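See structure below.
Every protein chain except one is present and positioned as in the full complex.
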Amino acid sequence: MAPEPLSPGAPVSRRHAPWLVDAQNVTVRFSKKRTLGAMLANAPASFRAVAEADLAIAPQEVVGLVGESGSGKTTLGRTILRLYEPDEGAVVFEGKDITHLRERQLRAVWRRMAVVFQDPLSSLNPRHTIHTSLATPLRIGARPGVREVNARVRSALQRVGLPMDAEGRYPHELSGGQLQRVALARALMLSPALVIADEAVSKLDVSVRSQILNLFKDLQADLKISFLFITHDLHVANYICDRVAVMFFGRIVETAPARELFRAPRHPYTRALLATIDDRGADVVQARRGVVDPNAAGCIYQSQCPRRVARCGEAHPPTALVGAEHTLACFNPG
Amino acid sequence: MMAGGMMPRWMKRSRSAGGMWHTFRTNRVAQVGTTIILIAAAVIVLVGLFSPYGPTGNDYMNILRPPSLSHPFGTDSFGRDVLTRVVYGAQVSLLISFAGLLLGGLIGTVIGMVSGFWGGVLDAVTMRFIDLLYSFPTYVLALCLMLLLGYGSRSVSLAIALIYVPNFARLSRSMTEATRAENYVTAARLMGQSPARILLREILPNIAAPLLVQFSAGLGFGIILEAGLSFVGLGVQPPTPSLGVMMADGKDYFQRAPWVLTLTGLSVAWIILGLNLLGDGLRDALDPRLRRRLS
Partner (left out) sequence: MSLANAPVLRVDGLDLFLDAMGRRLHVVRSVDLDLRAAEVLGLIGESGSGKTMTGLSLLRLEPENAEIVARTLRLDGADLLGASRAALRGMRGRKIAMIFQDPVGAFNPAKRIGWHARQVLTRRGRSPWRPAALDLLAEVEIADGGRVLASYPHQLSGGMLQRVLIALVLAAEPQLIIADEPTTNLDNIVEQQILRLFRKMKRTHGAAFIFITHDMTVAAALSDRIAVMYAGEIVEVGPTRAVFEAPKHPYTVGLIRTSRALHEGAERLPEIAGDLPSLADARLGCAFAPRCPDRRAECSTRPIALARVGDEGQVRCLLYDGA
């Protein structure tokens, strides 16, 4: 089927509009320190952590953002949260353009969002009891009475499967799995519309991981919240997400419904992510990895790609719609 | 390195407040320091309660008597009991030092936290002023202040405060800057907490410990500073006893009655040693002890 190029920001499927979050053509740059030699050689002063990324999340949808370290997935997640301000493009949340809002104005928006971080221990104040950590979100704005706060804290603990005696404990007394439950409970305290989980299970022991993943899945289904699930593990993304976007070096190279992406990935990078040591003919995992040059013309993946053709060196491939909800940025997909 | 970066509970425990207390308790230096201070405190309390003499009140019959049973530290040139005066003097010196350090600590910490939290131009300009203040030699600064404010204990306290503002400002600034990047602070921001609340509830409890160490170390130095200034007559004015005043007295008739200066000096040394060791012990307890545990 002839792929039609998408205009930046065009929704993948009309059925999903209006979006809860719509990141349109977002580019985020960080400035680099340059040596004198680099300056003289006109090396760029910044590098693009995220380049021209389009990502939209519908209400009650779980979207996965998959990529290796340096792919820009965390940066994109934080930009959607407006912890960073995009240098180009726009972030629209619940219909409102939040791209350039100042912190004071963002506070109202933030009450509709929540985060669960990768490291469960550092996401909670070590000097606060679990009760305090959970009660804090409630104490901003309209302050409910002590009894109500206590009741809500206890029901939050119950919701995430923690025993009541966890309330008086300190973070260092709990295990990683329990801490992530607390983090999730805290995220849900104000009934946000969007929860961003940044590698939320990566630091957990394997035997605990499935518990937490199931918890995420169940809560999302019960409370009907949207999730942005950032991870480097495509298998985890497949388990928990409705739709997955794959990032490489700042660019989104493919997005598709999870099952579809998992079973029939089309971008060479997605396929490489799914390859394992036992694959015969795993041409996608090259013995020698070239160096990626983000400033070179052409596709960002060309130096790594076994399916490279001449056209790949000319311009970065536009994102095209190759299925009902499947986008792809590749000149020579599989 | 543990699997996937997750650490087992016994390692987490040693990083906690409970773990640090344990290290402090078992640390030799801290034990010695605490003992010294406790002894000093006991003497101060007992003498304060049971001494038949007052700190002032001249007794010309008993001038310059050497140490004896009724006067364990002897008497001075006015016939006053030296031990009682040392005890009262220690209280005075400690009070001056404590007040000054508290004031300087509060101001310095606030400046440092605000500076470290917001960064930017505010931070750059403020810290340059702090650097300026820091670069003055301590005694020169103190003496200048004495000139401006006049003599007396209050001025000494203010001088101590001013001297310690840069210390606390720098320490709290760097720690605030580091803590600001922590995930739980980001989480607090995202909850919509105001900066003031974040500084007070999230950051301050986590930076308090090293500040306390600084405080205890500073107490000792404050006493030395007060003693020095009172020694030259700029600080506490006689007949109110302070350790410095007494040493000034004792200096005058050192040939005839060496015990006044010596015993007062030793008392000063004792207290300061105790405070310093206590501070060192605290510092050891807070250091990256995890390194030693894991090796």
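First chain written, first letter: the chains are A and B, and each begins at residue 1.
Everything below uses one rule, namely that a contact is a pair of C-beta atoms (placed from the backbone, for glycine too) under 8 Å apart; a residue touches a chain by one contact, two chains touch by 3 or more.
None of these values were measured; they are calculated from a predicted model.
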Out of B:T26, B:N58 or B:Q237, which is the one that touches the chain we can't see? B:T26
For a quick check of understanding: of A:L101, A:L213 or A:L321, which residue touches the chain that isn't displayed? A:L213
Per the touch definition above, residue among A:G89, A:G177 or A:P333 touching the missing chain: A:G177
Omitted-chain footprint on subunit A covers residues 68-69, 175-178, 205-211, 213-214, 232-233, 235-236, 238-239, 259, 262-263, 272-273, 275-278, 282, 285, 287-289
Touching the unshown chain, subunit B contributes residues 1-4, 6-11, 13-14, 19, 22, 26, 292-295
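Assume only the chains that are shown with their structure count from here on.
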Between subunit A and subunit B, centroid-to-centroid distance (C-alpha), Å: 49
Could you please specify the touching residues of subunit B with respect to subunit A in the complex? 3-7, 9, 12-13, 15-17, 182-184, 186-193, 201-202, 205-206
Complex interface listing, subunit A residues touching subunit B: 81, 83, 103, 107-108, 110-111, 113-115, 117, 119, 121-128, 136-137, 140-141, 170, 172-173, 175-176, 186, 190, 202-206
